[in-house]
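Everything below concerns the one structure shown next.
Heads up, one of the protein chains got dropped from this complex, but the rest are sitting where they should.
Now for subunit A:
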Amino acid sequence: MLKPLRRFTLSPEKSPFFYLLPVLLFMSVMVAYPIARVLYFSFTQNILTRPDLGVTFVGLQNYVTLFQSAEFWATFTRTALWTGLSVAGKSLIGFLLAWLLAKEIAWKRFYMALLLIPWVTPMVVAAIAWRWVYDGEFGMLNWVLTELHMLSDHYVWLGHKLSAFVATAVTDMWLGIPFMAMLFLAGLQSIPREVLESADIDGASSFQRLRLIILPLMKPVILVATTLSAIWTFNSFGVIWPLTKGGPVNATTTLVVEAYQRSFGAFDIGMGSTIAIVIFVILMLFTLVYYRALMRREEL
């Protein structure tokens, strides 16, 4: 038998550090190091395929160039609009579905299973399937609309700026709705039955119930869900790239598509990293909001 070692006793205050050490090491290698490296790259001029231009440290020059270009602000606005459209759609439809599913209806489990399909579909697979739905010549959407006589001629959904913008957002909604619906459903079910019953007794209409009881009680859940969804949507690359590659022209070029194009199309690592850092900062702000919303929820 081994003798117990006395030399390595630790105070309860200090010992957690050692327990956390493996994870901390792992996180610093897998997360902190790449971020630091991208940050460093963003201070350099470095185009991999253009060694003739040289690799130099340029300080904040990339950021200055970026913030001075009108194109960047256009992309920024576009990203905000696209994210807003998609998150709004996801929240509204998600809430509607959750509200329907919270009722006592037949076939509830079946509907729940159906709802989960978009969630378990890999993003790129879904995007490619939707590409065919939107196709101008062979697309299902055109077929349905012409059969219903809502459209007289085929429309190329991904070939026009506005329709491509909306169509990519709709695909993104389709993928994001199940998550929202599930969160909202959980939120709805946590509303105390007594409150709703007493509202009924007081003669509240269902709209009043929704506006005065359900929504206020759901506020923390809604806040958490939309913020989380906004973070994911802002970074949504797997939907836009297979559908349009940021086109037509640049109608669906969001910041993350732009960062990808710069880094892996032109191999302009400096500028690509700069955009990546900008995205990082924006998402940090979102995360902050999320964190606050979550904390407040726990207080409840």
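Heads up, the rule we're going with is that contacts are C-beta pairs under 8 Å (C-beta built on N, C-alpha and C of every residue); 3 or more make two chains touch, one makes a residue touch a chain; residues count from 1.
Simple rule for what comes next: contacts and distances are computed from a predicted model.
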Omitted chain per UniProt, picking from "Carbohydrate ABC transporter substrate-binding protein, CUT1 family", "Putative ABC transport system permease protein", "TlpA family protein disulfide reductase" or "3-isopropylmalate dehydratase small subunit", is "Carbohydrate ABC transporter substrate-binding protein, CUT1 family"
Per the whole complex, from A:A129, A:L145 or A:A266 the residue touching the absent chain is A:A266
Answer key for A:L39, A:L116, A:V156 or A:V170 versus the chain not shown reads A:V156
In the full complex, subunit A touches the hidden chain through residues 47-53, 135-138, 156, 158-161, 244-250, 261, 264-268
